[in-house]
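Only a single protein chain was left out; the remaining protein chains are all shown in position.
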Amino acid sequence: MTTPALLLGHPLASQENARYALLTMSRIRKFEEAVEDLFGRGMMHGTMHLSIGQEASPVGVCMALNLEDQITSTHRGHGHCIAKGADPVRMVAELLGKENGYCGGRGGSMHIADVETGNLGANGIVGGGIPIAVGAALSSQLMKKGTVVISFFGDGAMNEGAFHEAANLASIWKLPVVFICENNGYGMSSSTELAFNLEKLSDRGLGYGIPGITLDGNDVSAVYEATEAAVKRAKSGEGPTLLEFVTYRWKGHSRSDKNLYRTKEEIDEWKTKDPILHFEHVVVERGLLTEADIAEQHRLATEQVIAAVNEAMKGKPADPAGLLDAVFKKVSA
Amino acid sequence: MTTPALLLGHPLASQENARYALLTMSRIRKFEEAVEDLFGRGMMHGTMHLSIGQEASPVGVCMALNLEDQITSTHRGHGHCIAKGADPVRMVAELLGKENGYCGGRGGSMHIADVETGNLGANGIVGGGIPIAVGAALSSQLMKKGTVVISFFGDGAMNEGAFHEAANLASIWKLPVVFICENNGYGMSSSTELAFNLEKLSDRGLGYGIPGITLDGNDVSAVYEATEAAVKRAKSGEGPTLLEFVTYRWKGHSRSDKNLYRTKEEIDEWKTKDPILHFEHVVVERGLLTEADIAEQHRLATEQVIAAVNEAMKGKPADPAGLLDAVFKKVSA
Amino acid sequence: MSDRKLTMSEALREAMSIALDERPEVFILGEDIGIYGGAFGVTGDLYHRYGKERIRDTPISELGIVGTAVGAALSGMRPIVEIQFSDFTAQAMDQIVNQAAKIHFMVGGGLHVPLVLRTASGSGTGAAAQHSQSLEGWFANVPGLKVVIPSSPYEAKGLLLSAIDDPNPVIFLEHKLLYKVAGTEDVPEGAYRIPLGVSRVVREGKDLTVVATGIMVTRVLAAAAELDKEGINITLIDPRTISPLDMEPVYASLAKTGRLMVVQEAPEHGGFINEVIARVVTGPSLGHLIAPVTRLAGMNVPIPYAPQLEKAAVPQVEDIIKQAREVVVNWR
Partner (left out) sequence: MSDRKLTMSEALREAMSIALDERPEVFILGEDIGIYGGAFGVTGDLYHRYGKERIRDTPISELGIVGTAVGAALSGMRPIVEIQFSDFTAQAMDQIVNQAAKIHFMVGGGLHVPLVLRTASGSGTGAAAQHSQSLEGWFANVPGLKVVIPSSPYEAKGLLLSAIDDPNPVIFLEHKLLYKVAGTEDVPEGAYRIPLGVSRVVREGKDLTVVATGIMVTRVLAAAAELDKEGINITLIDPRTISPLDMEPVYASLAKTGRLMVVQEAPEHGGFINEVIARVVTGPSLGHLIAPVTRLAGMNVPIPYAPQLEKAAVPQVEDIIKQAREVVVNWR
């Protein structure tokens, strides 16, 4: 896996980057379609939160990062994980409860972390990762790492006290963190109209002295540019930015969701704003990629995901014998 | 005890009201001086947070309320309590750990509540009362009481998650609550400059769609007017307002405070902005009260406080025998 | 009605519906309890029947929600709060413990907090460590809270109605594996109340007294049916409320069986069930014991994700059979 940002000047400036963006968005989508299928066939356990329709955000954001830069993710974290460079084999293996899964089968979809690619972990607690991101940013500042930390969270998470306390600390200490609100319109069934008395959720930054920007979260290029600027600001010691990416999840909140709180029309309407299709149009229009290039990226993505699933299936089921030993890190002598 | 708001058109409009405001501010100050003295002489136990220098806020606010309107208070709550109409005898008795204290000796200074005057209680937890005020406002809305709830808190409390979650709920449900931040410049030793990246703390309302106003918290008349407007807004169903009253505490945070985090000059400077003296100047200047009137209010205040202390001293010490029975309210048959 | 084998979700919903009908001051608040019908479907159609004022959807703000409920309870209402997973009570612990539990006491009795906090507890759905805890021990050690753990639909309905009647804060812990399972007893259609603080003797047997709550009642029952075949007969006692805890039936049973086994899903170390052991060995039953007390509890690990790990982490029917058999056989 190459480190995306190293490839990049501007996201649309090179074929290589355009291909990378498309391939990665496609891999996220195919990955989630594949695990949804496995889940539907009863081969996976637990719950699952799909980010289909939201792929531009993780990809655009992570393309603006270096490998050393860190992220914290959410319950809806497959995209963040893949975009930051995780190994899909170990992801699927985790979902299948295998020993070679990222968490050795102990965490599942909501707890995948990948230290090597700077992913400090998904989180099953809404808002739970936000103060953690701020803490990692404090480490960066104290240790003069020169890195940034991205805190991904949903619109719903902004109403948790954790957001509030973390945002204030980041602002007063000018920490190198970027708050990224993936506003998909709903926190489970709770619409942003009902949960907020605000036009733009990015205005919530005003209460902390944090600049806030709202933009189209389905435009990978816009996402990249806004992130790059916020990252630069963070790394130069000017403190956090709050980016609100407006997007939509096509699937239900989780498997048990009957979608009673929104209309089919609304969902269909948003499908026309597919971030992947949107990006394809742009790159073709600008003559950056051909239709064949595009098809090739999707083919590659499919191939990679199928290979990952097949490989993951071969893993050994996690063994209960190791549980007690896994609770504490051993005290080194 | 008369219900102050019933007397009122405008706080300065009548001699009666001006006298009431002065008497009440003076009573708060004398009360706190008296308990500080008792404390210093080892007759009181525990801790104590004095609001000397901040008397305009409780008095101005409570004059804009009816008896049925409710308040939630803080660890620094003697003023709120007295201004809302509490009986100083039972207050002192509580501080002395007497059976006839407000809490039967079980709560002490940080837990005095007075249901009859609509005081839902002081709170030892910074920010703890804010969601409770919002809940009381929800009761008011659901039961169509036509009342407002005042949530008093300090600047420091605004950085607690409790403030955040409560503010958002109040805003989206347009609850009849007024948030009153008594900004005395410090949360214990933590200055607002260090704890916030904001010019005005009332700007924090922006993140919730709550209008915020900052004003001189040592001007009882300004406090009254702002509160009255916010109360009217709340009662007419338009939702919460955030009022920031800028003030200062003359004494240390609590008894153990050595005041290392601020200068003597700063304290002295603020003493020149004494809310009581300020009000005296205004009423004399406008010819509303004479110097004799003023002296009379202070005399009355002193008399009442001394009488309260003497009366409270006579109370029976709280008896441990009742403790177990006091934990749960009895289930009525 | 002769055949009313409801699920626990249905029984809970029925209880709430009755309370909503009986008392105008009852209302429900929580995340996704409206149109969505609740994360576990417990509120179901109540939103359509009672409207959005009384079945109040909230933003994702557990601390705010519980605090709001405390304030509402202080001033005339009777809120029922639903917290989707008991793990998220961690967000609201200040309002639960420092406010709701203590206000009546701290202020000298002038205020009280008639609040019910319902929440889904326990493991078994593959939701992993942040969605599967059994936290009853936290609440049990907080004076001022009542703590209820229903073990069947019938019990759930009667206990919830009593919890709503109670003028004090009640934590109501519903095991998520029980929600969708139909009970074996009929659930009467109208109102009935099961008092808080009265243990239930679920079944009687001569050899061993087992104390368990919630899902463990189901598992012990299954184990007991197996052990019956071996001639080992179990008395099962379900305290139903762990605060207050009614020990009388346990003492009475131990006078007959002389053997005690306690079972819980929560991690063993520092778990609530130790209270039962402590009361027995410091109390009137001590002289009746003819075998060492035995306890079976969850492993001291966060709940893992993979099904084989998750099962291993908490007592299963086979574990109960094995341990129960051992104590009876070894101490004939």
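Labels A, B and C are assigned to the chains in the order they are written; within every chain, residues are numbered from 1.
Quick note on the criterion: a residue touches a chain if its C-beta (ideal position, glycine included) is under 8 Å from a C-beta of that chain, and two chains touch if they have at least 3 such contacts.
As the structure is a prediction and not an experimental result, all values here were calculated from the model.
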item: Chains still shown that are in contact with the chain withheld from the display; value: A, B, C
item: Given C:L245, C:V263 or C:V314, the one touching the chain that is not displayed; value: C:L245
item: Options C:W138, C:Y154 or C:Y179, residue touching the unrepresented chain; value: C:W138
item: Residues from chain B at the interface with the omitted partner, ascending; value: 45-47, 94, 97-98, 103, 105-108, 110-111, 123-128, 156-157, 159-162, 187-190, 194-196, 256-258, 260-261, 317-320, 323-324, 326-327
item: Contacts of chain C with the absent chain, listed as residue ranges; value: 87-88, 90-91, 93-94, 96-98, 101-102, 105-106, 128-130, 135, 137-138, 140-144, 242-243, 245, 266-267, 269-272, 274-275, 277-278, 281-282, 286, 292-295, 299-302, 304
item: Where the unshown chain meets chain A, residue by residue; value: 70, 72, 94, 101-104, 106-107, 111-115, 120-121, 123-125, 128, 130-140, 142-143, 149, 161-162, 164-166, 168-169, 172, 326-332
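We take it that only the chains that are shown with their structure count from here on.
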item: Reference chain A; chain at largest CA-centroid distance; value: B
item: Central chain of the complex, centres being mean CA coordinates; value: C
item: Between chain C and chain A, distance of the C-alpha-averaged centres to the nearest whole Å; value: 37
item: Distance between the centres, which are taken as Cα means, of chain B and chain A, whole angstrom; value: 46
item: Centre distance in Å when chain B and chain C are each reduced to the mean of their C-alpha atoms; value: 41
item: Of all residues in chain C, the ones touching two or more other chains; value: 58-59, 61, 63-64
item: Multi-chain contact sites of chain A, meaning residues that touch two or more partners; value: 159-162, 194-196
